[in-house]
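Note that one protein chain is taken out, while the other chains of the complex remain in position.
== subunit A ==
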Amino acid sequence: MTTAARSTVRVAAKERVADGVVALTLVDPDGARLPDWTPGSHVDLVLPTGDTRQYSLCGDRWDAFAYRVAVLREPAGRGGSAWVHDELAVGDLVGLGGPRNQFRLVPAPRYLFLAGGIGITPLLPMVDAARRLGADWRLVHGGRSRASMAFLDELDDPRVTVWPQDELGLLPLGDLLTGLDDGTRVYCCGPAPLLDAVEAVCPPGLLRTERFVAREQGAPVRDEPFTVVLDRTGAEVVVTPEVSVLEAVRAAGADVLSSCRQGTCGTCETTVLAGDPDHRDSVLDEAERAAGDCLLVCVSRSRGDRLVLDL
């Protein structure tokens, strides 16, 4: 049984899947199962540059041992995507947070999936789920050109419409989004102008979108040791990169229960009294993370050099 901090993955494969898009296959460094996920989930990848980037999981969750993400090189981006394209190599380790899901597939008899460019990534597992659920579904996949559009080879299905802009122009949103019945749920992911255009036309009750906005970050994520203070006993313990906060506080005498040790079950939730948490779990939602008052200590860490826990 391995109890090592489960917040690192190894790059097992890196493959160009379209112009400017690489797909990464990520595995556990010890070959263990990765935390379970559902369609629409993303992971945080913590790059050695200290940057955190969110990527949708676009692989097959019936394979519990690998995650797949696809990364578009963004010339205007903050450097994270360029680093993945230019520097990241097979065998490298990257920090992992999540998976978390803010773009859940809700039950419905009919789905319309609208993908713009790299926005196809969260929709691929949704299409798979819709197939398995026996729902009616349709996917319209837009992009600049066929060469820029990833995973076309995986979308060989009469219910898929491929819509390259250089051949067909902009997506015909007016046609696609009028006359939808109440049972249809529209899932759209893509660049902001596409999302804005869809929101302008689609009845809001039917629409679910995902926008990746760069999160306001406190101190950058770090891999240096930090100090955890156990408030009730006054004990202090240094957490080095190789151990989890859970292991460190247990070694310091705190009787914290845990169960999954993957950040998924919620058992190890501990109250934070002071400090700046680096959340890596799958349990807390955005509001709960922002509150900063609790920590899933089996996977989550600290951004600052001091964290005070109610232990």
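We take it that a contact is a pair of C-beta atoms (placed from the backbone, for glycine too) under 8 Å apart; a residue touches a chain by one contact, two chains touch by 3 or more; residues count from 1.
Going forward, contacts and distances are computed from a predicted model.
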| item | value |
| --- | --- |
| Omitted chain (choose from "ABC transporter permease subunit", "Cytochrome P450", "Glycolate oxidase iron-sulfur subunit" or "ATPase component of ABC-type sugar transport system") - UniProt protein name | "Cytochrome P450" |
| Contact partner of the left-out chain, one of A:16, A:104, A:146 or A:306 | A:104 |
| Residue among A:27, A:64 or A:180 touching the omitted chain | A:64 |
| Of A:164, A:191, A:266 or A:292, the one touching the omitted chain in the full complex | A:266 |
| Sites on subunit A contacted by the missing partner chain, in the whole complex | 1, 33, 36, 38-39, 61-64, 101, 104-108, 129, 132-133, 185, 205, 232, 250, 255, 257-261, 265-267, 269, 283-285, 288, 294 |
